[in-house]
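Only a single protein chain was left out; the remaining protein chains are all shown in position.
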Amino acid sequence: MSAPRSITWPSLFTALMYAFMYFPIIVLGVYSFNDSRYSASWEGFSLRWYRALFSDRRLLSALQDSLTIAIVAVAVSAVLGTLMAIGLARYRFRGKGLYRGVSYLPLIVPDIAIAVATLVFLASMAIPLSLGTIIAAHMVFCLAYIAVVVASRLQRLDPNLEEAALDLGATPTQALIKVLIPQLAPGILAGCLLAFVLSMDDLLISSFTAGGGANPLPIEIFSRVRTGVKPDINALSVVLILGSALLAGLAEYVRYRGDRQRQL
Amino acid sequence: MAQTVQSAATTATTETQPDVELRQVFKTFGADTAVRQLDLVVQPGEFFSILGPSGCGKTTTLRLIAGFETPSAGEVLIQGTSVSTVPAHRRPVNTVFQSYALFDHMTVKDNIAFGLKIRRLGTAQVRDRVAEALRLVRMETMANRYPAQLSGGQQQRVALARALVNRPAVMLLDEPLGALDQKLRKQMQVELANLHRQLGITFILVTHDQEEALSLSGRIAVMNNGQIEQIGTPSDIYDRPRTPFVADFIGDTNLLPGRVDQTYPAQVQVTTESGLRVLAQSTQSPRPTVQNVVVSVRPEKINLSLSAPGSGGNCYQGQVSHLMYLGTHLHCVVRLSSGEALTVRQPNRAEGAITVDTPVYVHWTADDCLVLNAA
Partner (left out) sequence: MTPVPSPLRPWADRFAPRRWLGPVALLGPGGVWLLLLLVLPTLLILEISLVPGLRLGQPSGGYGLGNYLQILQPVYLRVIGRSLAFALGSTVLCLLLGFPVAYWLALMSPQRWRNLLLVGFILPLWTSSLLRAYAWAAILRPSGVLNTILTAVGLPTQNWLNTPTAVFIGLTYSFLPYMVLILYASLEKLDTRLLEAAADLGATPSQGFWKITVPQTLPGIAAGCLLVFISTLGDFVVPTLLGGASSMNISRLIYNQFLGPTRAWGFGSALSMVLILAVSLAIALLLRYGDKRSVSET
């Protein structure tokens, strides 16, 4: 290696910003092991908040609701969003610009506006709010994000790939399944992970489309933390952060594998 | 499908059925006409090239044959059967793309087997034919690699094998060597010629590289602006171009626009715009049908000398204005006293010191220059 780099202002500043980004997360982690309920001071190591967390049936069922919503919404959106991206890349038709514009809307319009509109629409149609309505509403932004991520991958693909498959005798459907979808797989997976994280994180749209029957995790967390600091939420944070880190690691691994296959 | 094609072939004519035929084909994209009024016949077993500058419609022509585009008007026939409305996957042709378009989620072996598996051939048959194709392109040792692990030349071979393993009636090659460096290109040209000889399949090659087209093909179609300028053997195209475009595009040439003033049995006399009188043969190229013509004389047919040459042919005085030393020969521009600048290519013989500003004589025989109808 070369001689150690001189410490420059940008590098020092960047280090400070990394600290800023991780400070709250570290605080949550440390205090999840703190025996004290109210004080910020250290009262000794304890696992009591983790015990409380794992015996909290309400929280666990909220987590289950959230996972159900995210998995179903993402799975359906993966199919619809991918098809949309392919359709937009492949066909020229009147109103295509409008279609594309509408598909970008969920990325731009604030959540609160989408949430309000969905609630009003469901109410006017007299559709009862349930887990199903949350899933339906989440699908709107999930499929938009997946379509955008898949479209950007599609743009980087060799346009001749599909033609090559057709040329070798594959029907358009076979070309889609055997060539195009496998080529798009990293993009589809990345889009799904993004949509999953957004769905798990969503508070507003869920709040407006959840009836009494469903209680996803963000709603449960929100109702608890808006009234103050709760140590068992600290413990939950640590568990969720570890889960997210696992997902992020998986995403990076998938990307790394994809790059490797291309470069080696 | 092979059977239906065959029966169509036996009923149609007794003479040889062309493998590919384009009749009065037009292709427009919006307001742009990519291909206009194209007539083309490619016989079985031919190595046929479509040559032209970029944007001349040559790739569109190939895509019309492959079935990626449908003609706006006219008809495309493959082995005597009209395929204008037949989708690409039902045509007995296979394409090698300029970008190769290899499936990089599959190994080399699976890439090559793709077409066979789609056609539901038996496992043993697929294995044998893939092995044979790998042998043909000398890639036996790479069967289990992924495309990303191969060099450009190796990817090119896989693309070739993936197409020819299906034993198509016609192989379509879209600038297949365009992405390779000069040396590899030459090597692959030899291999392409060998493959064509071994397989006996019709090859249609699209290229902008005249040398490639001249050295590989039995016949060449030169395209410009969506139209075919001339179809012929390499020597037809080079020695007997029919249009100024072909004369200029294939090899180098000097074009001198002028008017015909005398017509002899085998020659015509043309007066150029600057008043130069040039005698040109009119047996190899069609007799000029209009007054406005272009005289074409290739740089290597022009002789350069310091003293006045013997009589006969065309001879003019001028001055060397540029000189480039190219090892095997000299490339010079001679400005004639009448004003024209001629490009002259001289073998590098150590006779006489030609330098810039040397007064010289340029001369060539009437047989070495052609007269063409002005575009």
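Every chain is named by a letter (A and B) in the order it is written, and numbering of its residues begins at 1.
Quick note on the criterion: a residue touches a chain if its C-beta (ideal position, glycine included) is under 8 Å from a C-beta of that chain, and two chains touch if they have at least 3 such contacts.
Because the structure is predicted, anything quoted here is derived from the model rather than measured.
J.: Quick one: which of A:Val140, A:Leu157, A:Ala185 or A:Val254 touches the chain that's been left out?
T.: Final answer for the missing-chain contact: A:Val140.
J.: Taking the full complex into account, find the residue in A:Met17, A:Leu47, A:Leu60 or A:Ile177 that is in contact with the omitted chain.
T.: A:Met17
J.: In the full complex, which of A:Leu53, A:Ile114 or A:Leu131 touches the chain missing from this view?
T.: The one listed residue touching the chain not shown is A:Ile114.
J.: For the chain left off this view, which of B:Leu64, B:Leu77 or B:Ala163 is in contact with it?
T.: Answer from the full complex: B:Leu77 touches the omitted chain.
J.: Even though one chain is hidden, which residues of chain A still touch it in the full complex?
T.: For chain A, the residues touching the absent chain are 8-11, 13-14, 17-18, 20-25, 27-28, 31, 38-41, 79-81, 83-84, 86-88, 90-91, 93, 99, 102-103, 105-114, 116-121, 124, 136-137, 139-140, 143-144, 147, 172, 197, 200-201, 203-204, 207-208, 218, 221-222, 225-226, 228-229, 233-234, 236-237, 240-241, 244-245, 247-248, 252.
Convention: only the chains that are shown with their structure count from here on.
J.: Can you work out the whole-Å distance between the CA centroids of chain A and chain B?
T.: One centre to the other, that is 54 Å.
J.: Where on chain A is chain B touching in the complex?
T.: Result: residues 158, 160-161, 163-172, 174-175, 178-179, 182-183, 185, 261-264 of chain A touch chain B.
J.: Can you tell me which positions in chain B touch chain A when the two form their complex?
T.: Against chain A, the touching part of chain B is residues 66-68, 87-90, 93-95, 97-99, 101-105, 114-115, 118-119, 146, 148-149, 162-163, 166.
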